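Just one protein chain is left out here, and the rest sit where they should.
For chain A:
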Amino acid sequence: MTTTLARGPAPTAPAAGRAARVRPALAWGAAVAVPVLFLGVFFVQPVAEIVGRGFVTDGRLDLSGFAEVFARPRTWRVVGQTLVQAALGTAGAVLLGVPGAYVLYRCRFPGRGALRAFVTVPFVLPTVVVGVAFRSLLVDGGLLGGLGLDGTVTAIVLALVFFNYAVVVRTVGGMWERLDERTEQAARALGASPWRVLTTVTLPALGPAIASAASLVFLFCATAFGTVLVLGGRRYGTVETEIWIQTTQFLDLRAAAVLSVVQLVVVAAALTVAGRARARTERALSVGGPAAAHPVRLREPLDAVAVAVTAVAVLGLLALPLVNLVVRSLRTPRGWGLDNYAALAVPQDTLAVSAWHAAGTSLRTATDATVIALVVGGLVALVVSRRPRGTAARRAVGGLDALFMLPLGVSAVTVGFGFLVAMDAPLGLPVDLRTSPALVAVAQAVVAVPLVVRTVLPVLRAIDPRQREVAATLGAPPGRVLRTVDLAVAARAVGLALGFAFAASLGEFGATSFLARPQEPTLPVVIFRLLGRPGAENYGAALAASVLLAALTAGIVAVCERLRRPGIGGAW
């Protein structure tokens, strides 16, 4: 990633590199063009094509679908349910996640690294597995069956928070960790209470990161589809589940197109609100200081509350379903044992590959996706981090930012089916990408890009522009300013972004589930296939494979965390 960013503005190699020194405008142009082209080909065009089909009847524009779809009472109900579920899920994730970010990124305690990796695990679990992990606790007779939560909105919201907790912890934590502690210390020295310091100094400084996290979570919640269907059922259907049903089951592209537009409006509104909130709170921060972590101070009421909230969230909400999964994976027809794990090494009857082999495929595909996402997302973050003087240019930069968030807010089925109709000859080239393994990686990258942007951007934006000005005044050419100021700071967010992008790719969000899969299945696909077959062995192997996926994710995230040693600026 660091090398990627270093070469970022000049991805077309040496020629452009020279130009960057001579004419920065050209380099910036390329920095904008590469991501825009990527998004245009692999997102905008497929979505436009499939939505367009819904609005064209016999070669004519036909918008009567709007009247028809809006006349259905169900439409209004699903729009309302989408907003309520997404709002509750976001609120829950932020309320639990901000204290979590404090504990995991501002406090020092043994096992912190492992815990940081652990909270990311729910993020990658396939929905069918989350269904097993949650629902087997919640059904009658389950450990928490007495609560009567199975098939309720509460269950959906809990699962949404389970899934998105890490998004808040990581996005906010990455910022919190490098807030200069001296500002807080000064406030305290001047007599402010810890509560007052928190509300008037710390939280305002974290505002952009919290808004960033909240907008990501909102998009994930608003487009959650498996989670809603598995835990709540269609009664609590959302715009996303409705699009899925209209497209895959009824092939009613007209209704699906109208709903896609509705979804786009909801998402755009959410992004605008989040953008405003970010802009209001955004400012240059002193982030150059050393990473400030201190031992847990349980005597201080605020610390105690943060630790308590985090303990409840991590143990109750995250660990309980995951432990449930592990326990179930150890149960075999012959009693307790590792048989299910042993089964992972051998090719499952007819899956053609062993789970380990599939894990390798998953890793390779996720690596491809991560590299693409880091290049594209890194460039976007770099461009968007600038504050051009002209109003039009500033708007354009804001627009670019919002544009790259859209893949999280547009229905996966819309993108997936869009690929089907648009990727047989992308850009008019005679390459059928639809059944190519490359498309799986690209589809994963499309979803990972916004995560990279949201992780790197708050850090880049917090750089005081005067730092760059000083560097320039001292005679550094633009390329050097970029390297010594921006990249040095961005490098610290790299581990976070890397882990995030990798996790998202391993978890296969979005359009990947609708792609036609070539022979080599990834781990989530193998899990899905195993769970689709009867027999205790298949069930056990599916759960063991899920635990493997979880362990793999935690391991990779932990490694990525180690890449982000703070305080490395000087080396650049």
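The working rule: a residue touches a chain if its C-beta (ideal position, glycine included) is under 8 Å from a C-beta of that chain, and two chains touch if they have at least 3 such contacts; residues count from 1.
Note that contacts and distances are computed from a predicted model.
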item: Options "Chaperone protein DnaK", "Sigma-70 family RNA polymerase sigma factor", "Protein GrpE" or "Thiamine transport system substrate-binding protein": UniProt name of the undisplayed chain; value: "Thiamine transport system substrate-binding protein"
item: Residue of A:Arg188, A:Arg434 or A:Arg480 in touch with the missing chain, whole complex considered; value: A:Arg434
item: Residue of A:Gln81, A:Asn164 or A:Thr247 in touch with the missing chain, whole complex considered; value: A:Thr247
item: Residue among A:Pro99, A:Gly131, A:Gly174 or A:Pro208 that touches the chain left out of view; value: A:Gly131
item: Hidden-chain contact residue, picked from the options A:Glu181, A:Asp464 or A:Glu520; value: A:Glu520
item: Interface with the unshown chain - residue positions in chain A; value: 1-4, 128, 131-132, 135-136, 139-142, 145, 151, 229-230, 233-235, 245, 247-251, 328, 331, 333-334, 347, 349-352, 361, 364-365, 367-368, 370-371, 417, 420-421, 424-425, 431-432, 434-438, 440-441, 491, 494-495, 498, 513-521, 525, 528-529, 531-540, 559, 562-568, 571-572
